[in-house]
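Below is one structure; the comments refer to it alone.
Every protein chain but one is kept in place in this view of the complex.
Going in written order, the chains are labelled A and B, and every chain counts its residues from 1.
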Amino acid sequence: MKPAPFRYHRARDVEGATALLAELGDEAKVIAGGQSLVAMMNFRLARPGHLVDIAGLRELDHLGAGSGGGLRIGALTTHHTVETAPADRLGAGFEVIRDAMRWIGHLPIRTRGTVGGSIAHADATAEWCLLAVLLDAELVAHGPRGRRTIPAGEFFFGYYTTALEPDEILVEIVFPGPAPHAALAEFAERRGDFAIVSAAVDLTTDGADVRGGRVALGGVAAMPVRVPEAEAVLAAGGSFRDCAEAAARAVDPPGDANGSGDYRKHLIRNLIERACKEAMSR
Amino acid sequence: MTSARDDQLVGRSVARREDPRLLSGRGRFVDDIELPGMLHAQFVRSTVAHGTITGIDLTRVRQVPGVIAAFTAADLELGDITARLDRPPSEFVPTAMPVLARDRVRYVGEPVAVVVARDPYVAEDGLEAATVTYAPLAPIRCEEQALAPDAPRVHAEAAGNTLVDVSLFATEGIDEVFDQAPCVVHVDVRTGRQNALPLETRGAVARWDDREEQLVLHTCTQTPHQVRTVASRCLGLDERAVRVIVPDMGGGFGLKCVVGREEIATAAAALRLGRPVKWIEDRKDALSASFLAREQHYRARAAFDTDGRILGLDTDVVCDMGAYSCYPFTAGIEPLMAAAEMPGVYKVPAYRVRGRGITTNKAPTAPYRGVSRPQYVMAMERLMERAARELDLDPVEIRRRNVITEFPYLGVNNITYDPGSYLESLDLCEQSLREAGWYDRQAAARAEGRHIGIGYSCFSERTGYGSTAFAQRKMEVVPGFDVAEVRMDTSGAVTATTGTISHGQSHETTMAQIVADTLGLDLAKVKLHQGDTDRVTYGWGTFASRSIAVGGSAVRLAAAKLGDKLRAIAAAEWGVHPDETELDRGRVRRRDAPDVALTYEHLADTAYLRSHLLPKDIDPGLTATAVFDVHNDGTFSNATHGVVVELHEDTGQVEILAYVCVEDCGVAVNPQVVEGQCRGGIAQGISGALFEQITYDAQGEPSATSFMDYKVPTAQEIPEVVIHHLETPCAFTATGAKGAGEGGTIGAPAAVLNAVNDALRPTGVELDNTPITPETVHRALTPRTPEQTP
Partner (left out) sequence: MNDTTGLGDDVQLITLDVNGASHEVITAPRRTLVDVLRHDLRLTGTHVGCEHGICGACTVLVDGLPVRACLMFAAQAEGARITTVESLADSGTGELSDLQRAFTDHHGLQCGFCTPGFLMLAQGFLAERPEATKEEIREVVAANLCRCTGYQTIVEAIDACATARRAQRAVGAEEESCN
């Protein structure tokens, strides 16, 4: 389990990194924390000819308030930094993001793994991908043709596939506004594993009443998905149970060694309801 | 003659001698060995589960820069590894396991060629350049396929894909017992294929030593002398010309007590190239292509009278042994253990069993901690539970009525059970859970619609198998005895050797405790040597919970002999009979005048440096060797495990709320070490009950090639375990100790399964197979609508 040979390039700035990627073409891969990529390389399931290490680009390691109550997170910010961020840096209404960090692997993975790396890797059950879809994050990519912002809803194409061009780097994730009544719930057989199913909700409330909300699921398709059918139940004033039931009916999760489609539907029902209750208790 | 001291070390949790180096990063494991000019080996492995090799082309491998050599079976011309039983062809079919596959491959991952390179990274580049072509054959993936009437054969010589088929005991009149019994219960129990999974994978460093005219093979094995025997035979060397050295070893659990093909191939490559060669197995290979275990199927029935007393047991057990017989135990390792010992702690008056070991296209089976006992205990305990339900008896009460209470007890399986605390451990275990309030909590939870269950398992475990007990298995190679040597130098310091080999069991501490007590020495004055075939006279290694029972006894006897010699030398100096002397804290003193004493240093000085002073009948030097063997059926440790689980309806998760283990391993040489063995064993038992399994797809590809798929539980899944000790000393080991290495693993799966079933009681569903996945529990908890009912 030793990786195949590659050439290693250390980027000095974002421009240089993207220029290098453009020059090296398909053979090149960006490495940040490397927590998914290196494992795949050790199995030789990934074998890039070139690695462009962007970990030194300190300007991409930041976390703080954006405009209009939003939250801007630099792509190189580690999960651990988010997890341990003081409340004033994270800002009010983003507790869901901080609390989700404990579901990502384990401490020694979170100390190296980065927010941008996780989103660009696009595992179907990754917490960051689910949060991005749930909260309509804007994903800022930088490439030789400049900078562009991709809405999370248009970013994920399928298993490990995103809208990023090979010469683009994800530089920033912007969560547009606070989500004070949002929560994420998931289940894996073993602590730290990728979830069999993960569920996240962001409720719109008026006092103790729910006026509507967003519902997203991971582990039920090739990428995290919003579930409009479940959101419609919330908008219509339906119960959390009905919302969860609607979600379970709406999706058709594939079965695998970790659980059949039916079992995943069972998890969806319970995890959405659990997330809703937790979101309301915030 | 033991020294009379009140500061006995045996029985105390003295700090481990191993710890300082292991805690400081100064352990020496096989991958830590670096030799000048050393090369690195990796193996080209079969990509098909079953097939004929139609071509191997290593030309491109040899062209990879940094690759030094690549060898096939034809290049190396090594002898096969063939394990045998002395049983008739109707009961056992020997099969040869070639070091490298020659014309046929029988599992995904089977080694086909060895690539040797300057660097382990380059060795893997070499693997990718190999071209091996196969004519695929239909893979045999399971019992049903293997035993189908027209099944293709995994080995041409093994009809019906059966390597072992024994029918034992068949008590006269057993059919009538079942015909007439008021209560007969059945179970169909299947257990998943597992990997013992030592955290250190297998590995070897081999070099030829010109000066010693010896192959020196460093390898992490539980049985160094057996590796030496196989290496010498496969390589065509005198056994003297092979030295096997076991450095620090990162766990074994049975997986490392069989001889692997790769260490032999590594040695062959080193001889061929005249340079040291290292092979370190990677995790992918370790998971799927090393040795596996535990895949068994029990169809069992038991007859009971109306009081819940067992009248008869009738079992058919099929063990899926994978592609080859492991050396030296053979494919009989699991079925013979299961067949011989299934009645366990219960008074079973009539018994019949058929035990089969079948061959399939999976990595071969090696012993794994507990060997069949976790499985047959599960089957047996399921029978007990089912009978209790049928007869409306309390599950603890039915066990109480059936456990052996009078010892020695001659079982229906012709095994004599030495004294144990079968009933006492059961009572104490139940009492412990009751006093902790779990029965009340269970009742309260049920009233709220929650699913809490309490489950038990009772078992004993034969430890300290001597050659007599092993001979009953009719192995061609019969393990059993152990040899120890104890030597004192002129500084009064002692070196002891043992044929056992610690890989977590703490022998450097526990064996030293035994020696130090026997000779009245400080622990620091005793050093243990193990795992070096040139330093150790002979030994069978560490497995079957034999080390303290057998190896510890040999060490004890050798130390006592050395003590006798010290006394003889002192007696000669004083001109008294040795019986007039005794050992006392590093001295020999006179019984009639305890103030008159000679130090060990003084006596050693006489023995070595002034031997002219010794009487003619005392040889110079201070060395004593002793052999210990058990000439009966062995000694039985026992325990009861009690488990409380909660089943979570929302996820199907099984949460272990409480775990109590009441164990009896005779005299505990070091109680902390015994507890460590219990807890670790229980964790592995829980792993098998709830988490770990390797399955195979239609092509015979293993499902688990990473820790993502093979779910070794973490500190979040393994509960804290409360341990209570009982002590029934063994009458015939030299220390009173019984084995303690495997018990935890044996009891856990049955107790967990019973607890889950107790929690499921309101649903009417009973589960008999492991691992129990969350989805299984979810299905069991989900009320079936009419259209879902099959």
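The rule we apply is simple: contacts are C-beta pairs under 8 Å (C-beta built on N, C-alpha and C of every residue); 3 or more make two chains touch, one makes a residue touch a chain.
These numbers were taken from a predicted model, which means no experiment stands behind them.
Summary of contacts with the chain left out: across B:Q145, B:T599 or B:S706, the touching residue is B:S706. Annotation: of B:A49, B:L197 or B:V396, B:L197 touches the absent chain (contact as defined above).
The chain not shown here is touched by just one of A:G25, A:G64 or A:P108, and that residue is A:P108. Only one of the listed residues, B:R102, B:R118 or B:R585, touches the absent chain: B:R118.
Listed here are the chain A residues that touch the chain not shown: 1-8, 10, 31, 34-35, 38-39, 41-43, 51, 53, 55-56, 80, 84, 102, 105-109, 111-112, 191-192.
Panel shows chain B; residues 13, 15-16, 18-20, 22-29, 31-32, 34, 65-66, 118-122, 197-201, 248-251, 253, 280, 282-283, 503-506, 672-673, 675-676, 679-684, 706-708, 712, 714-718, 720-721, 744 of it touch the chain omitted from the view.
Note that in this section only the chains that are shown with their structure count from here on.
On chain B, the positions that touch chain A within their shared complex are 120-121, 124-125, 128, 282-284, 650-653, 691, 695, 703, 706, 708-709, 711, 713-717, 773-775, 778-779, 782. Chain A makes touch with chain B in their complex at residues 1-5, 43-44, 187, 189-194, 257, 259-260, 263, 266-267, 270-271, 274.
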